[in-house]
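Take a look at chain A:
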Amino acid sequence: MSEASIERLKSKTTLKDILEVATEFERTARDFYAALAPKVQKNLRYLVQELAEEEQRHYDLFTQMAERDDLEQQLQTEVERPVNDHKFSDCIHLPDLGEQPDDQAVLQYALKREHAAMEQYHSLAQSTEPGAIHDLFLYLANEETKHKNELEKVYYETVHSGGV
Partner candidate 1 sequence: MAYQPDRSQYPQKKADGTLDIDLASGKYLKLWQGPQHPGITGNMAIELTVCGDEVVEGKTHVGYLHRGFEKLMERRTFMQCFPIVCRICVPEPDFNEYCYAAAVEELAGLEVPELAHWIRTLILEMGRINSYLMYLGGQAGAFGQGVIGQWTTYVRDLMLDRFEELTGARIYHMFIIPGGVRDNLPEGFAARMETTLQEIESTLGDVERVMFHNAVFKKRAVGVGIIAPELLDSYGITGPNARAAGVAKDVRKDQPYLVYPELDFEAVTGKDSDIYTRADVRRRDLLLSIDLIRQILVKMPKSGAVMTKLPNVLHWKIPRGETYIRGECSRGEYGYYLVTDGSGYPRRVNVRGPSYTHSIALFERLVVNANISDVAALLVSLHTYPPEIER
Partner candidate 2 sequence: MSIRDVLSPFTAWKNLFRDPVTIADPLNERPGAARYRGFHKNDMDKCIGCGTCETICQNGAIDMLPVSGVPAKLGDSGLRPRIDYGRCCWCALCVDVCMTGSLTMSNEYKWVESNPDLFRFTPGVDKKHWDNAELGYQRHAEKHLTPGERVEMPELEPAARIGSFTEIVDGYSIEQAKLEADRCVSCGLCIATCPAHMAIPDYIKAVRDGDYERGVQLLYETNPFSQVCGRVCTHRCEDSCAARHEGDPIAIRWLKRHIIDQVPQEKVLELIGKPAAPTGKKVAIIGAGPAGLTAAFDLARKGHAVTVFEAQAAAGGMTRYGIPEYRLPYDALDKDIAVITAMGVDIQYNQRVGTDIAMQQLQSDYDAVMLAIGLHQGRSTRIPGSDHPQVRKAVDLLRQITTGEKIEAPKSMVVIGGGNVAMDIARSMARLQLQQHGEIRVTLTALEDKAHFLADPVEIKESLEEQINILDSRGPQACVIDDSGKLLGLKTWKVLSIFDAERRFAPQYDESDEQIHEGEMVVEAIGQMADVSLLGNELTEKLEWNRGRIQIDSNGRTSENWLWSAGDCVKGPDVINAVADGHRVAISIDSVFTQQEAKS
């Protein structure tokens, strides 16, 4: 999320508007992975495809959310179930994916991306007064955290096979 995006989000004042911007971010991410998929070797493509699918799921989720009449109430219940964040082991730094990234690079990239999004939503939540918008940011942060945690598991199982 760039500074410009953050500014853009800050300027929004309705729940629907914020969700719309967030949805757009998901779409961008999905398109990024979708474009990357054919570039990587076929044996790794599943990873990139899964990432694209995951972004698509978020996209769908946020879209449906925005259409709900009881949006505010729904947010209330979601925010009450925060997901714990942990730091990641191998101190992920955003790698240059290059033309033909391997599975570890793709995973690290995705992890970093989710991590950054999570942190940004958190700081946005902190900068808003308690209320519906605050709750929405928390919700979005929560979703990104969930996603990141899932990715960490995949990362461990792929990279840390233990070398028996």
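Keep in mind how these were chosen: all candidates are chains of the complex that A comes from, given by their letters.
The rule we apply is simple: contacts are C-beta pairs under 8 Å (C-beta built on N, C-alpha and C of every residue); 3 or more make two chains touch, one makes a residue touch a chain; residues count from 1.
Computed from a prediction, not measured in an experiment: that's the story for all the values here.
For chain A, the touching candidate in this complex is 2, chosen from 1 or 2.
Residues of chain A that touch candidate 2 in their complex: 41-47, 84, 86-91, 93, 95, 103-104, 108, 149, 152-153, 155-164.
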